[in-house]
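For this depiction, one protein chain was excluded, whereas all remaining protein chains were kept in their positions.
So, chain A:
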Amino acid sequence: MAELHVIGQLVGASGFPQRRLFCKWGLHAGSAWKLLEGLREGQTQVDDPQAGDMAYWCHPIDVHYATKGLQGWPKLHLEVWHQDSLGRSELLGYGFCHVPSTPGCHALTCVTWRPRGTWGERLSRFWLGGGPQLLAPDPAYAADRFRLRTEAAGTVRLQLGLILRHFERYGVQC
């Protein structure tokens, strides 16, 4: 059994067309992995940047995994949402990334995209907001992504510190 600590934070997001952003995040690991401590998913506050483009959340991530194998290394999925002045929430981007496997501190950027609807949907999105969303927004969905038509959205920044334990005992170099 080897252990993995992921300690860090969701720093913020930039490059999105709107301000007032929040983020839902979740960690997804394979069946060999067991979450010992910490929260697997969460949602940040709504942040409205007053100057500049970057919204800061500084949302903590602190999980402790134990694993029986490398298969199914934890992945992080992110959803960036926008809350407008009427209190409606609108999806701005999906992002998926692997949790790093090297110990140490990592400054990650995770790019995001959002589903692109038809011409009419895009027009209504422009005026009214909203737009299509994924039915099952989890990393497993990555397998058949070719059905999707998307457009590039902003980037999310993360800082993750990784602590690995006992991996070298099983001859794993990372």
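Brief remarks follow.
Keep this in mind: a contact is a pair of C-beta atoms (placed from the backbone, for glycine too) under 8 Å apart; a residue touches a chain by one contact, two chains touch by 3 or more; residues count from 1.
One rule holds for everything that comes next: contacts and distances are computed from a predicted model.
Missing from the rendering is one chain, named in UniProt as "MKS transition zone complex subunit 1" (options: "Vacuolar protein-sorting-associated protein 25", "UBC core domain-containing protein", "NADPH:adrenodoxin oxidoreductase, mitochondrial" or "MKS transition zone complex subunit 1"). Across A:K24, A:R40 or A:R116, the residue that sits in touch with the chain not pictured is A:R116. Residue in contact with the omitted chain (choice from A:R20, A:R40, A:H106 or A:R125): A:H106. Across the interface with the omitted chain, chain A contributes residues 1-2, 15, 32, 34, 36, 66-71, 73, 75, 95-98, 100-102, 106, 110-113, 116, 139, 142-143, 145-153, 155, 166, 168-174.
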